[in-house]
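For this depiction, one protein chain was excluded, whereas all remaining protein chains were kept in their positions.
Then we have subunit A:
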């Protein structure tokens, strides 16, 4: 018998296409997505885009205003700082550093946190509790404080602040994952998967993970904002990235010394951080509602 196909012209979108369809409805989120893509583009291709070396000092051109000012120079679009370094190049490298490091940190903490949380959620009794509360003590203290403590012990530096921030992000992922896994393990479709002969790993990846996307998006967005803010804050306090390196927080604190003469030196890095945070949060929000409505309509 030939295959009976009533809907020959019908087109069946894949889950990702479905999500995109819902996501497109939210214009602010789409705009922010372009922003995030722009930042990712800068993160990857920054060295090719930057017109100058971010560390190259030029004593002849101190505190040149941005190009749109009357005294500005088009070859220095965002002006220069107190040591004559090109602001545009420094911002590009700064975004690359802050955004890139935060992204890497969040991905690492997510992988570790979700793995531990899944283990805690799938096991029972004492083992579950031990894994679940492994890093809880860290949650009691604000991230920034932990970072400062760790830095006080091992010394200042970007790598040390990275350790501190990822340590602070992991417990959130563990708890969220464990809660969700616990909740889903009681569902009948997990029981049904068990009856199909599925092992624990298979159940986690096939039955539970597809239902966890929403929580992961929320948590990743939150963590990404926290990571960006913390890295910049530590840089600003001279505890994280050290002075000459172009990190957005460090740029801010350097700009502070010449704030009255050259306000663009703090306005531009500050604006970059603001745009990063806003676009990430809007994208996260849009993605979350898209994922939710995908399964309602």
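In this text, a residue touches a chain if its C-beta (ideal position, glycine included) is under 8 Å from a C-beta of that chain, and two chains touch if they have at least 3 such contacts; residues count from 1.
One rule holds in what follows: contacts and distances are computed from a predicted model.
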>> According to UniProt, what is the chain that's been left out of this complex called? Choose from "Peptide transport system ATP-binding protein sapF", "1,2-phenylacetyl-CoA epoxidase subunit PaaB", "Acetyl-coenzyme A carboxylase carboxyl transferase subunit beta" or "RNA polymerase subunit sigma-24".
In response: "Peptide transport system ATP-binding protein sapF"
>> Can you tell me which of A:28, A:104 or A:191 touches the chain that was removed from the display?
In response: A:191
> For the full complex, which residue in A:80, A:98, A:207 or A:279 touches the chain that was left out?
Replying inline: A:207
> Considering the entire assembly, which residues of subunit A contact the chain that has been omitted?
Replying inline: 3-7, 10, 12, 15, 187-189, 191-198, 202, 206-207, 210-211, 213, 295-296
